[in-house]
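One structure is given below, encoded as structure tokens.
One protein chain is absent from this view; the other protein chains keep their places.
Chain nomenclature is as follows: A, B and C, assigned in order of appearance, with residue numbering initiated at 1 for each chain independently.
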Amino acid sequence: MAEGPRVDVEVENKRAAEPPAGTAHPNTCPGCGSHYREDELVKALRVCPHCGHHFPVGARERIRQLADDGSFVEEASEVRSADPLGFFDLRPYPERLVEAEMATGLGDAIVCGRATIEGCPCRLAVMDFAFMGGSMGSAVGEKFARACESAAAAGVPLVSVSASGGARMQEGILALMQLPKTIGAVEELRDSGGALLSVLAHPTTGGVLASFASLGDVVVAEPGALMSFAGPRVVAQTTRERLPDDFGRAESNFRFGHLDAIVPRPELRPTLARLLRLFSRR
Amino acid sequence: MAEGPRVDVEVENKRAAEPPAGTAHPNTCPGCGSHYREDELVKALRVCPHCGHHFPVGARERIRQLADDGSFVEEASEVRSADPLGFFDLRPYPERLVEAEMATGLGDAIVCGRATIEGCPCRLAVMDFAFMGGSMGSAVGEKFARACESAAAAGVPLVSVSASGGARMQEGILALMQLPKTIGAVEELRDSGGALLSVLAHPTTGGVLASFASLGDVVVAEPGALMSFAGPRVVAQTTRERLPDDFGRAESNFRFGHLDAIVPRPELRPTLARLLRLFSRR
Amino acid sequence: MANEAELRLRERLSKLGGMKLLRGAKVSGEIERLEKQLERLRGERGDEEIWRSVELARHQERPYTLDYVERLLDDFFELHGDRARADDPALVTGIGSLRGRTVVLVGHQKGRDLKERTRRNFGMAYPEGYRKAMRAMALADRHGFPLVTLVDTPGAYPGVAAEQHGQGGAIARSQAAMMALSVPTVACVIGEGGSGGAVAIAVADRVLMQENAIYSVISPEGCAAILWRDAGEARKAAAAFKPDALHCRELGVIDGIVPEPAGGAHTDHDTAAALLGDALVAALAEVESLDPVERRRARRAKFRAMGVFATA
Partner (left out) sequence: MANEAELRLRERLSKLGGMKLLRGAKVSGEIERLEKQLERLRGERGDEEIWRSVELARHQERPYTLDYVERLLDDFFELHGDRARADDPALVTGIGSLRGRTVVLVGHQKGRDLKERTRRNFGMAYPEGYRKAMRAMALADRHGFPLVTLVDTPGAYPGVAAEQHGQGGAIARSQAAMMALSVPTVACVIGEGGSGGAVAIAVADRVLMQENAIYSVISPEGCAAILWRDAGEARKAAAAFKPDALHCRELGVIDGIVPEPAGGAHTDHDTAAALLGDALVAALAEVESLDPVERRRARRAKFRAMGVFATA
């Protein structure tokens, strides 16, 4: 599976969500070495039945896991990345975009739309790490902001599922501006009485952690998810500190007070349904 | 000088502001052993010219140090303590009140009024540790609340100088209620656009630290002032922890982010004047 | 000062001694059942009865916050962490549905066995706990969810780290936060309401106490140690400062008393929870019709009026 460059200085060195191509088959569990057929893994919500390791989940599959069957209607799919800087490193940015789209079948690193979960209406904004490392450029920011507006207009909560290496470097300063842009959209959603339920999948780092993903009325993470502003290797290089074993992991963040809960994937749908019921009752 | 009983479980064991009667003359510096005539100490603002130790200052003398000559006009002096519980331990509470009044010449542990500092109008609320350990009962709470209201009505900042062992146990639960009472008064002052400038003198502990004294728009302390919710001996007894040398002192609190500044007494008047200018300009 | 001044003061002293017990705050209307309960309790309450409240309030089988949560709140979701430093298990916050209505809950939590007690630090919160509480309060305010607080603590934790992290300031700010809320708020002391650590989460539109709860500025032992110089005189101290619900009600500090099953809440957790639920819902109903600005004004006015003093 193609992996986008991870694109934020703060996060480029994090453990990839899956091992580099060639190291191991993606359906081999890095936790216990068990190997699964694709259909087995899909049925198990991509959680290793043997050791509980949470494999990465793409945006479309995540939506299938969470939303009631047939309830999802995509919104803002027409929003696509442009190339405002004419960015060219070893290859042109548009080429990377095309490659990511071909690999994932997605227009960009986030999929948004309306859905119901156990019958409770909501809006979903689900990121996909496989699209250029889940990096946030103008298109991701715009789609997230529109999801906030759609939720506010409908008077329903927004559920975000993040998986991102941070801001998309190829859009330069405009990528950084997606932080305040998405935050302003969350603030507007709040002012309308709406709620943001934020789910952090592995990894949620850099500019996404430093913007909407941290601002949920409720913030939960999947077990083992890395959630740090700077990545472990950057921290180790910069500070020459020895890192704790669970540095930046959900478990460490829970201990330090940054998470409301760590929710294993099989419990995610009922947990979100419970929260939607609570945030819908007045 | 008579010392009231320190009256909050949280604070009863703190180092007294001055050594127990008989141990040393009150004008002998506990820092360096120098001895001063009363008029020398008054002139030096009760700061040891040799080592910088800050001796305790009574409310009236503090007001003379801070307010422009002749500018202070006392308010709410008619508010006095009652004995709502008919409290009797080894002696009746009213007897303790009378004794404190005789020893200090004050109606209770706080003196409030209007004043100017370097020409800037303000309200002052100054506590006196010598009156029953500066403990806060209904009268202190009422006088402080009235000072907030007076400041709000005049559109000027309130400057508080606290020195207190905490809530006045002899008034039971009503003493505890002076915490929300004074806090509500500060909130009302704030809503009127007013400011609270809080100066913590040694010691500011228990219920006073846990109410208005911590809520200043600006919070400063005198060097060496003890400011803790629980006193050092209580902490040591309860937890069997070895206490750091500067436990609870202003210097420690500054380091831990709880103070805007430590202001030596000779700088207190010009510092307050500067802040009054800033909070008066719009 | 001469003899004349002394004489003047002695005169004032004799006046003070004869003062009647006043109500600091206007006592609000109550539902009939609670009034009957009060009636039963009224009358001269002996020192022994006060001491019995102290014992029952601390009874190790007494229901704690989470015992009530599981009986009263549907869909409860616990909120963890202060978003800065830690998650304090001595103070629980969460969202749940109280008889069909979403509320935010904040409560101290003791532990029943030794391990849990240690983990919960005997219900004594760190500043991080109060910061978590403020976060939950802000969530309530943002979404218009009523706030329910359950008070049950010997006091805020007196430790080195707790002081270093700003225990006094956190308690002050938590009260200020409650003063500023727009939503309806109700607090109930369900066991020990110990000093600043208790009032930190008890600045509510309606403050209730269970029949056998205590609410005090100091523990009886602490008071006795200071004033009688003997912690063993705790009964005497309790009799002197009267931490029981009836006296708190008489002093205008609380708005109502929540009945417990005969023999105390520990004898029947389910009934205790049902009675508490009734009282919480009734208290919220009393204040929810008010305009938010008016409700906040009334809350501040209530606490502004607390205290008994003379005007010489």
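Everything below uses one rule, namely that contacts are C-beta pairs under 8 Å (C-beta built on N, C-alpha and C of every residue); 3 or more make two chains touch, one makes a residue touch a chain.
Nothing here was measured: the structure is a model prediction, and the numbers come from that model.
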Task: Interface partners of the hidden chain - shown chains only, full complex considered - done: A, B, C
Task: Sole contact to the chain not displayed, among A:47, A:63 or A:167 - done: A:167
Task: Residue of A:28, A:65 or A:252 in touch with the missing chain, whole complex considered - done: A:252
- [ ] Sort through A:32, A:51, A:85 or A:153 and give me the one touching the missing partner chain.
- [x] A:85
Open item on the list: Which parts of chain B face the unshown chain closely enough to count as touching?
Closed with: 190, 193, 195, 217-218, 254-261, 271, 274-275, 277-279, 281-282
Open item on the list: What does the interface between chain C and the hidden chain look like in terms of residue numbers?
Closed with: 83-85, 127, 131, 165-166, 169-170, 173
Task: Interface with the undisplayed chain - residues on chain A - done: 5-10, 12, 78-90, 92, 94-95, 97-98, 101-102, 105, 107, 137-139, 141-142, 145, 167, 169-181, 183-188, 205-207, 209-215, 227-230, 234-235, 238-239, 241, 243-244, 247-248, 252, 256-258
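Everything below uses one rule, namely that only the chains that are shown with their structure count from here on.
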- [ ] Would you kindly tell me how far, in whole Å, the mean C-alpha position of chain B lies from that of chain A?
- [x] 52
Open item on the list: Nearest whole angstrom, what separates the Cα centre of chain A from the Cα centre of chain C?
Closed with: 42
Open item on the list: I'd like the Å distance between the centres of chain B and chain C, where a centre is the mean of that chain's Cα atoms.
Closed with: 27
TODO: Indicate the residues of chain C shared as contacts by at least two other chains.
DONE: none
- [ ] Could you list the positions in chain B whose residues touch two or more of the other chains?
- [x] none
